[in-house]
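A single protein chain has been omitted from the complex, and every remaining protein chain is retained in its original position.
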Amino acid sequence: MAQDHAHDAHGHHDDHGHDHHELGFWRKWVFSTDHKVIGMQYTVTGLAFLFFGFMLMLLMRWTIAKGGAEPLPTGLGELMFNIFGDDVFTAVMKDGKQVGYTLSSQGYNVFGAMHGTIMVFFGIVPIAMAGFGNFVMPLQIGAIDMAFPRLNMASFWCFFVSCIFMVASFFVPGSAAKSGWTNYPPLAGIADLPGSVDASGDLLGVWTNGGTLWLLGMVFNITGSLLGSINFITTIVQLRAPGMTWGRLPFFCWAQFITAYLLLLAFPPLESAAVMNLFDRVFGSSFFQPTGLVVTQAATAAGIVPHYSGGGSPILWQHLFWFLAHPEVYVLILPGIGMITEIIACNTRKPIWGYKAMVGAVFVLAFLSFIVWAHHMYMTGMGPKVSAFFQTTTIMISVPSVILLTALLLSLWGGSIRFNTPMLFATAFLPMFGIGGLTGIPLAFNAIDLYMHDTYYVIAHFNNVVAPVTIFAIFAGCYHWYPKATGRFMSEFLGKVHFWGSLVFINILFFPMFIQGMGGVHRRWWDGGLTYKGTVENVLHLNSWSSWGAWGLAAFQLVFVFNFFYSIFRGKKVPNDNPWNATTLEWDTPTPPPHGNFTKPITVYRNAYEYSVPGAEKDFTPQSEPPAGTPAAQPAPAH
Amino acid sequence: MSDHSTPAEHKHDAHGHEGHHGSLMSHSKVYLIIGALLFIFTVITVALSYIDFAHIGIFKWAFGLVGLKGDGINIVIGLIVATFKVCLVGAWFMHLKQETMQIWRPLLFTFFFVFALFMLFVLAYLDPIPSSSHWFH
Partner (left out) sequence: MEIPYTVRPRPDTGLANPKLGIWLFLASEVMLFGGLFAGYIFMRLGAEPWMWPKGWLNVPVGTFNTFVLILSSVTVILAWESLKLRNLRAYKVWLAVTWICGLLFLTIKLSYEWPAKFHHFGAYIQKTAAEKYEPLLGNDKHEGKDGHIGRKGYPRLFIGGHLDLENDKDAMKASSVPFIPEANLNSVLALGKDEKDPAKQAKLFHTRDEMLKQIVVREADIIALKAPDLDPKKKAEILHRMNTISVHKVDAENAKPYDPDNDKAHFVPRDQVLISDLGLKDSPIVHSVKDAKTGKEDQHLIIDKRDLVAGHGPLVPKLNTYLATYFMITGLHGAHVLAGCICFIYFWLPIKGGSKLFYTNPEQLCNRIEVSGLFWHLVDLIWIFVFPIFYLL
């Protein structure tokens, strides 16, 4: 009977699969409701932002390495000055003569804030969650599309509007937001105050100033994410193919499922905080401005100082922000772990070790991540009782993280590993996640964090978990699923060049930061610490190490960019629909998958990772392959 | 139309919503009663706000046990009534009474997290480092 149901559910594809009319260019590639196209739109937009954000950081690294004083290479400086204007770049004078341009101290704040914002909210989440999730997840569960295709399109366009706000904010008087990706008040409420005047005498508009546009951008970004996460959860719950029980769900889908819940429940408080902050900026309220705040009036010729009604609390913003932003770090990492899991299973040719433990760990992780947020706020004067609570939960949360890492490591054991490019990235992911995660544990303790907070140690910690971990996972995912999306492989040779270059330089970039941080170098020092030379002199030379690491890393990313576009046209063609001999359902589709995905009814008969099953004739058994000899056997009812 | 809800053979169908049909008429009476209760409790909320509980001995004493005083007592009483009203709306109008775990599970987590949000905020507020001046004043 369940079998009947199975066929029933998908039987009609045969009738409908071929009769859909060809859509025009706009409906097919721009205003598409097809989850795969939307996934690609997200990925491409996200990659563009990733590189943009990286570029901002490269310019900042120049300033840090050169102590703020040196002009940028001729040509580059002029170009940057012409693009970003005098709110961000200043002329460098030597002996009364202008010798070039460099990032100003204010410009450093702009780039720093926008680097963080763009990387997290416009780069990684759109790619790892929305991009890959949209493209791969419905395929993996055997669905023809997302549960609400039009809502899916709406999410993307919400996101797109937020992108426009963020990019536009660079070009308003006073340039983009300056108060860090965390947007901490009171600074966030008073930087670029509407009605004040920027350095070049332009009046800042009520809605057109960096801080306000940042908030508007975030409101749209959050709305898009919320709609997206509703769609993801509904799709996974409702549209699993017959026989795709929860226990057979590929781990990637589990990761997406939990990530969607994190976004769904953690993002709204930040949305309300953003609205409050908008009120502060636009209507002059003071949710986040404390009583008795003193602000310099330098930039405001008329002395239009913010009008504080009193009683606001900057701590409120921190609470609401970190209530999102701690879960957000798991939003950054979980889709990555999901992708890595798929790639490791496929390339070790053996089932994932501890699939159930991993799923359980993700649940625990997600739950705990809602009650650890104040470990970012030990320095706010939080008392011992509350801080003890948050220390405890934070230490607890490292347990599931370690379970995930251990399971993946053990999965390598005894496999006949195929070291292609995706697998190389996946393998490097593991130790890097170890470094990034383990260095978080000391920070969990109040006593240590009081010293480490806001130093380069924290920068190194989270950049290690985000860059060589999540971004490596994204690269791995690109190399792995590229053949499905385009019908061609990315170049293996260029991929390996990209990998080894990235691995070496990313560590030259981030590792010195641990040492610097322990040596007392603070984040957000625009001159790389020259002002505080007396206290941090013996680690300052590491600045140029990191900077060289950054430039080297950049050079190798060009290889990826080239490979990505070159392979669309010249890449090696895939021999069949399942070039990696993988088990999950996305490889059961034509290449590239058409609108509606599957050409045959899909029923799932087995677990996600049946690689090298003893006695089987091939070393992989796709999930949709009926048990040998009994093609019509009863699949377990779908739960 | 994807009319795949093949039927009754499925044991899970028990909590489907088709069950309503038979007893629909009596339902509207229930809705009207709940509506009336909501009206009544609105009046009660308003009325209660005119009573100054902080000056009524027994309330002062009882709420004092949990550290509440002054307007705080009125606020808590007002919120209890509001919560009761909300439960009425949730249980009957939103059909949470007969909803399955599929719906309840995410909701329970949501309630827990909102609660954590409120409680931990307030706790962090009430537990500053002694003699630090980090808070408002």
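Chains: A and B, in written order; residue numbering restarts at 1 for each.
Definition applied: a contact is a pair of C-beta atoms (placed from the backbone, for glycine too) under 8 Å apart; a residue touches a chain by one contact, two chains touch by 3 or more.
Being a predicted model, the structure only gives us computed values, none of them experimental.
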Could you tell me which of the visible chains the hidden chain touches?
A, B
Touch with the omitted chain, as defined above, among A:I64, A:C158, A:A191 or A:L239
A:L239
Chain not shown: contacting residue from A:I38, A:A147, A:A476 or A:M513
A:A147
Quickly run down the residues of chain B that touch the omitted chain.
1-7, 10, 12-13, 15-17, 20-21, 24, 27-28, 31-32, 34-35, 38-39, 42-43, 45-46, 49-50, 55, 70-71, 74-75, 78-79, 81-82, 85-86, 89-90, 93-94, 100, 102-103, 106-107, 109-111, 113-114, 117-118, 121-122, 125, 136
I need the residue numbers on chain A that touch the omitted chain, in ascending order.
5, 9, 12-13, 16-17, 20, 144-149, 151, 195, 197, 201-203, 226, 229-231, 233-234, 237-239, 264-273, 275-276, 279, 283-287, 291, 297, 301-305, 307-313, 315-316, 319-320, 323, 595-596, 637-639
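What we mean here is this: only the chains that are shown with their structure count from here on.
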As the complex stands, chain A meets chain B at residues 1, 4-5, 8-9, 12, 237, 261, 265, 269, 290-291, 311, 313, 315-316, 319, 323, 367, 370-371, 374, 377, 380-386, 389
Please name which positions on chain B make contact with chain A in the complex.
2, 4, 6, 9-10, 102, 106, 109-110, 113, 116-117, 120-121, 123-125, 127-130, 132, 134-137
